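Data first, discussion second: the structure below is written as structure tokens.
As you look at this complex, bear in mind that one protein chain is not there, while each of the others sits in place.
Labels for the chains are A, B and C, by order of writing; each one numbers its residues from 1.
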Amino acid sequence: MTRPSTRAKKEGLGKNLQTVIAIEELCWGDTGLLLSWPGQGLGNAAIDAVATEEQLERFGDKWAAMAITEPEAGSDTASITTTAELDGEEWVLNGEKIFVTAAERSEAVVVWATIDKEAGRGGIKSFVVEKGSPGFKLDHLEKKLGIRASDTGTFVLNNCRIPKDNILGSSEVKKSKTTAGFKGVMKTFDNTRPHVAAQGLGIARAALEFTKEKLEEVGAEFDYRKSPNNIKSREKDYYLMEANLEAARLLTWRAAWMADNGKRNSMEASMAKAKAGRAGTLLTQKCCDLLGPVGFSCRDLAEKWMRDAKIIDIFEGTGQIQHLIVARQFLGLSSKELK
Amino acid sequence: MTRPSTRAKKEGLGKNLQTVIAIEELCWGDTGLLLSWPGQGLGNAAIDAVATEEQLERFGDKWAAMAITEPEAGSDTASITTTAELDGEEWVLNGEKIFVTAAERSEAVVVWATIDKEAGRGGIKSFVVEKGSPGFKLDHLEKKLGIRASDTGTFVLNNCRIPKDNILGSSEVKKSKTTAGFKGVMKTFDNTRPHVAAQGLGIARAALEFTKEKLEEVGAEFDYRKSPNNIKSREKDYYLMEANLEAARLLTWRAAWMADNGKRNSMEASMAKAKAGRAGTLLTQKCCDLLGPVGFSCRDLAEKWMRDAKIIDIFEGTGQIQHLIVARQFLGLSSKELK
Amino acid sequence: MIDFAMSKEQQMVRNEVAKLVKGVVVDTAHDMDEERHIPPAAIQKAWELGFSISMIPESYGGFGLKDSPVETALILEELACGDMAFALAVMLPSLFIHPIAEMGTEDQKEKYLPLYCGETYKPCTLAIQEPHVGSDPVDLETTAERQGKAYVLNGKKCFVPGAAKAGHMLVAAALDGENNLFIVSGDVPGMTVGAKEKNLGLYALDTFEVSFKDCAIPMENRLGGEDGCAYDQLIQKSRVAMAAIGTGVSRASLEFVKDYAKQRVQFGEPIVHRQSVAFMLAEMAYEVDAMRLMTWKAASRLEAGKDAARESYLAKLYTGEMAMKVTDYGVQVMGGHGYIRDYPVERYYRNGRGISILEGIATL
Partner (left out) sequence: MIDFAMSKEQQMVRNEVAKLVKGVVVDTAHDMDEERHIPPAAIQKAWELGFSISMIPESYGGFGLKDSPVETALILEELACGDMAFALAVMLPSLFIHPIAEMGTEDQKEKYLPLYCGETYKPCTLAIQEPHVGSDPVDLETTAERQGKAYVLNGKKCFVPGAAKAGHMLVAAALDGENNLFIVSGDVPGMTVGAKEKNLGLYALDTFEVSFKDCAIPMENRLGGEDGCAYDQLIQKSRVAMAAIGTGVSRASLEFVKDYAKQRVQFGEPIVHRQSVAFMLAEMAYEVDAMRLMTWKAASRLEAGKDAARESYLAKLYTGEMAMKVTDYGVQVMGGHGYIRDYPVERYYRNGRGISILEGIATL
């Protein structure tokens, strides 16, 4: 249900839309859990998207995490310094990867590394590194603000050796600055940004439903007829949150629907992620505020949703990066014109 | 009362603070009117700040407007193209100046022009051009969103000739990129930004008081004791507006107080302007919303305050420019590092 | 079935309106605003496209097409993207025609629809909003009281578009605590139409305060007869219509400043090269899309014959908030130029405030 790319091919259109709806439901439960779901995640999405038949055979059923970020390369994915060098029949990888989701539970990790630093983006490739590969070590797991059910870790690659065939896509280095190869890897994100947005919808809806229930217990009334200025403050806050959630949901559905219908959706995917990330963050903060003591205590889940929701504004491209993507595409600007 | 710089010198400290308080009161009345007050405005502030004794004698009692902006030079004041060339005992000015406040009513205009385009900022000087000077023509007056009692106009300078002594400050061209001369002129704004912020306070307070009165007439109760989440939406909105207005006021007072106490306040002046401009804009919009039909009709003044308030977010440096100034100073960045 | 694509027919309708707007609105909107007047010829041209009467049965003078709230939402966005006052003026007769067609008795339809479904635009209108602070279209202060064979109306309405020239208007009033609509002839005694209102926005649109003092109207003029009408449904349609208009006004501001900001050079580069400007435009872009999607969702429910209380409420609430934000950003991006009435963003800003405030001034 949550791994659309391979199955969608078989079952026809509409899978992206089905996926974002399913993800909202699952994250209404727990986002950390969803992220700890075998095979759910960027690693498998990348494999599904670009693996050869032979690679699909070898890795298709493995739970694969994705390792991009480095201590000095966050939003700036093009500046990664982990290297891969071909040595006979093996690639030798060296570097450090942080913020890897499902670092501990996964069976393999798709590691981004450069095979030619001079080539910039053109030299960046992704490699499937299976757990147990020599020189591949999970250094530590992070303690986080939220999504604590999910394990996030740091890997160190110290002369890590993997088979030559573990490279995803071609090993050819394109010398131009923005190559098809790098763009191909980045494209994975166009598909997954609506998924991340949907995670935000699930968290926000859970918080909102709980808040509504609790407010009704103490006399709040929700009547979609009355002028919003004559009602109680907490009631109007609720309506505004509901409207924002609905707006984020429709933007998310649209982006997924476009993917299902073969339309380029890079801008719309970023719109969804930008809106859902921000709306979810503000909405869960407000829910805690309206709930007062119930929103600050860990006895109920409102505080957890506030902690969880914040990640949607951050991972797989911060809100600022999403705005950059939207603005560049909407205005037709290059990354040099709008930095 | 509203022209502090010359008088403050005689009467001692506290004049900036007195001025911002007085401006708030006057703009509680009407900002357009304040801007049409003889001698109130940037032109006189510039003359007061840098004029020689002889010039003070000649222009001190003249109502002087300020002409900086050009069709292609708005926030980017350094790029002005109006030229001044010395021809014997006269300066000859050529160019077009827009958005000149009190264009029609003033008796003289302080015009910014470059005497050496190659020198960049170093070549920019200001000149007192009296009404009636040959080649100096008020082209037209603007129709505006708000502050309609104030006249805003466009001047065309076509071989406009003025006496050699009408230049304010030295005619020496400093070749460095950010010269003391240009900075001196820009410094005028450090002093006036809190004044502009205070205009915003006056408009916002008028709107807020009117709104409170009207809301009370239909049963709203304001009791500074009760938890803000249990009250009516319009009551909480009111409190939030009041708090934002108070925050903007205190930032404004602080900036003025610093000037009175000989402290460099460029950053704090921009903080006040940024906050007051934004808070006033949002607050007057919200007042109209809360007032419903009364906020949309011209029978009452709420709609006028909404139109007037918007100028505070724009003139004498937009909100974006103010954020730039604050950020550069707070972070210690040059204008090259943070564009 | 979730679908975000317009049908061919919907695209056609939208293109037709876009053509009209380009032809008779875009270049004249500024002058209409300045002169506080819309040329009747322009309105007549729009009338001839027949949107207001397409759903009216042919026997009453209409085209007998299926009523489509989604299509009407598309039309309203497009018209309002040209000019909000023009959009409201053009669609004005719908305020009277549509409720009669949907909720009127046979007699009422026969009597009133042919009057207004002809080839010439004839103003007829709807009076819902009341002029006091805190007024609420579902909590009316205007009352109707049964006296013998008449209903007697008392109360005050405001922002009634076209009231001065309207042959008839529907008036919302509470009868025994229930909201009802009454068909009122333009010359009925006890009704006073005030002078043209001056408002923050919509300078070009004629709106009026209308007062009723012991204004007696015949019993048969209660919309829907003795059963009354589905008043809440009218409110839902009115909310979605305003949401569509809010989307249009906001889009107009976005489109204008998008081009402006790409061309305006400051500090040696187009101002869109600055994140503060570019991010405002990005936010405007996705909020306009979100407004449209909210509108479409509510309109789709109405089109499917479902209750849209929630969706119409959220659509109006959201577009009301966002139209203000987007039109504010529009002015802000342009700086000083945004404050000058030579540029349309000034008008959008004033009109944008109307989306949340105005009630019952448009319908689907």
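What we mean here is this: a contact is a pair of C-beta atoms (placed from the backbone, for glycine too) under 8 Å apart; a residue touches a chain by one contact, two chains touch by 3 or more.
Every value quoted in this text rests on a predicted model; they were computed, and no experiment measured them.
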Review point. What shown chains does the left-out chain touch?
Key: A, B, C
Study note, to complete from the structure: Absent-chain interface residues of chain A come out as 69, 72-76, 79, 98-99, 142-146, 214-215, 217-219, 234, 281, 285, 288-299, 303, 306-307, 310-311, 313-315, 318-320, 323, 339
Check your understanding: Given the full complex, what residues of chain B touch the hidden partner chain?
Key -> 17, 224-230, 239-240, 242-244, 246-248, 250-251, 253-254, 257-258, 261, 268, 271, 274-275, 320, 323-324, 326-328, 330-333, 337-339
Study note, to complete from the structure: Where chain C meets the chain that is not shown, the residues are 274-276, 279
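Keep in mind that, in the parts below, only the chains that are shown with their structure count from here on.
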Check your understanding: With chain centres set to the mean of the C-alpha atoms, which chain is at the far end from chain B?
Key -> A
Point to revise | Separation of chain A from chain C, taking each centre as the mean of its C-alpha atoms, in whole Å | key: 41
Practice item. Please list all residues of chain C that touch 2 or more other chains. Key: 134-135
Practice item. Would you give the residues of chain B that are in contact with at least 2 other chains, written as numbers and ranges? Key: 234, 289-290, 292
